[in-house]
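All protein chains of the complex are present and in place, except for one that has been dropped.
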Amino acid sequence: MQAPPIKPGGDRAIAGTQDPESLPELRSPRRIRWTRRRIALSRFWRQYRKSKMGMIGLAILIGFAAMALFAIFADASGVDPSKVSGPVLAPPSRDYPMGTDDFGISVLTLVVQGSKISLLVGLTATVLSMTIGATVGIVAGYRGGAIDTVLMRFTDFGLVIPWLALAIVLASIIGQSLGAIILVIGVTSWPGTARLVRAQVLSIREHPYIERARALGAPNRHMIVRHVLPNAMPVIFANTILTIAIAILSETALSFLGLGDPTKPSWGTILEEAFAAGATTLGAWWWIGFPGLCITLVVLAFTMCGFAFDEIINPRLRDR
Amino acid sequence: MSEVLRLRDLRITYRTESGEVPAVRGVDLDIQTGEVIGLAGEDVLAMKPGRLRAVRWTGASIVFQGAMHALNPVQKVGDQIGEAITIHQQAGEREARIRVDSLLEQVGLPTRRGQDYPHELSGGQKQRVMIAMALACAPSLVIADEPTTALDVMVQAQVLRLMKELQNDLGLSMIFITHDLSVLVETSDRLAIMYAGRIIEEGPAEQVFHDPKHPYTEALSAAFPEIGDMRFRWHPTGLGGDPPDPADVPSGCSFHPRCPKAFDECPQIDPPLYDAGPGGRRAACLLVRSPAAAVGSEVPR
Partner (left out) sequence: MSQVAETTGSGAWAGDGEVVIEVQDLHVSFQGRVGVFKGLSGKQPVVSRAVDGINFQLRRGEVLALAGESGCGKTTTARAIMGLQPPESGQILFEGEPLPRNLKPYRRKVQMVFQDPTGTLNPRQTIYEIVAEGLRIHGIDRGPNGEPEEQLVGRALSHAGLRPPERFFLRYPHEVSGGQRQRVVIAGALVLEPEVIVADEPVSNLDASVRGEILQLLMKLREDLGLTIIIVTHDLGLAWTVADRVAIMYLGRIVEIGPAEDVLLRAEHPYTKALLDVVPEAGGLDRPILTGEPPDPTRIPEGCRFHPRCPVVESGRAAELGIESRCRGEDLGLRHLAPDHEAACYEAFLRHEGGAAPA
């Protein structure tokens, strides 16, 4: 007794491929798109989880995000931190875990409030920078020719502007404000992104699937939205994470120099006030140390996440 | 005739991030002096690195595929050949230069080409340089790994003819690795067909090509139809599926999922190489062991 010969079948003989999940009702294209996104996201998360550095960074960030949210919440509930005061310039104790400043305000309160500003400014400036940078990069990379040359000259110009000088000039025109800081950071950091994105777009453009889309009749808009952007996203995203870190540092520096808004103190502002009040000579190490530690931790955390992210996207790029 | 190389139960396993991958799962091979063995099969390429280490110190030499990548782009080709000589044979510079010139002549290149950089040479010329490098140390065995894959048919024919001439003149033994079976039939004395890390058929080249015993060999040779053969006119033949992932080889006979002649025993028994005829013909197929097996006779489990 013998079974009929097994017919060769392309389907059955797929070596090493697994059905990721049993197929649900796949009736609509939108469902398909969302399912694909869900699968891609879970795959990404699984890989990210493997990176110790990435997880630590993420944990730190979640901590600070919680801090910032708490600050916003506290604001909304009308608690005014400047009302609460204790002994002046007191070192850390049980009541005041981070000590107090020269007005007797708890440094912890300052730090929590400051986190809101620092992170917000950092994020906003980054959004501005990435939007300009990515757009310029994509347009220059995709269009090429004269447009590319002109845009790249702008980029070069942006790269050589001394941002500190620009910040001071702007501050003297607009006055001390967070808006000015955001503007300065945004305007001076987009060229780096533009360069990176343009390089990525140039390499994407050479891929055969671009030509296939063209053979199908795709107009430029379709190409950019459906092919260039999604494939440039990993690079843009990795760059964003690192840009946030730089933006926060930049904001800290500018605030430290006194260009920030004193009514909306960020960590940099705290440091500025501490120095102005002579915290160093008075030996009030907690007033400088804790805000400084927070800045360092946040920047470190973003960097770690950025590296972890890079690790994930790079081996894949190498394989292709 | 003496043996140049004897491989017994060669196993090569890669360590990857997803675990151990057995690329070669037990290969026995004997090569006599002056014999050319053709090694065919898809994805034989997976074997390269381990093979390098295994044979480097037995006096063998390797010609790589894609010469474009194996040559140092910032060094003159003559110097690269010379380097091989000075390193492996402890020869002086002047001696080496003389040898380089004679090698270039042997491979059909004018000696002044030794002063060129790789990018100044065409594909065929680069391949000739690779051959010269392989011959530099007067090896007794040359392993040619897809030496003509990236070349045009005409250039391929030239390079193959060169290799055959050299092989004859110098009495070299060769292992010729490629997926292009028709090239092997032209150049080899014996053929060994590999699938999923094992040799599944071997024998004299022409016999294996024209009278294959293993269904995979049949399919492979059908993929190279002879022009004028009316059997192939309007009849492209092919197999479904893909060669198996070395990390996930099918049970029993590794070919059974794609085999048009598979029957119920095939997923259960992994056939060794059975004798399949005179001249050292062997094939790893249950049908070779007992051709009656597929035709309804009682098969003991």
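All chains are identified by letter, namely A and B, in their written order; residue positions are counted from 1 within each chain.
By our rule, a contact is a pair of C-beta atoms (placed from the backbone, for glycine too) under 8 Å apart; a residue touches a chain by one contact, two chains touch by 3 or more.
A quick note: this is a predicted structure, and the numbers were derived from the prediction, not measured.
**Student:** Using the touch definition from the top, which of A:P230, A:P262 or A:G278 touches the missing chain?
**Tutor:** Result: among the candidates, A:P230 touches the missing chain.
**Student:** Return the single residue from B:E105, B:D152 or B:D275 that touches the missing chain.
**Tutor:** The one listed residue touching the chain not shown is B:D152.
**Student:** Name, in rising order, the residues on chain A that touch the hidden chain in the full complex.
**Tutor:** 10-11, 13-15, 17, 19-20, 23, 26-29, 32-33, 35-36, 39-40, 207-209, 211-219, 222, 226-227, 230-231, 320
**Student:** Contact with the hidden chain only, please: which chain B residues?
**Tutor:** Spelled out for chain B, the touching residues are 42-43, 122, 124-125, 152-158, 160-161, 164, 179-183, 185-187, 205-206, 209-210, 216, 219-220, 222-228, 232-243.
Note that only the chains that are shown with their structure count from here on.
**Student:** Suppose each chain is reduced to the average of its Cα coordinates; what separation in Å results between chain A and chain B?
**Tutor:** Centres of chain A and chain B (C-alpha means) sit 51 Å apart.
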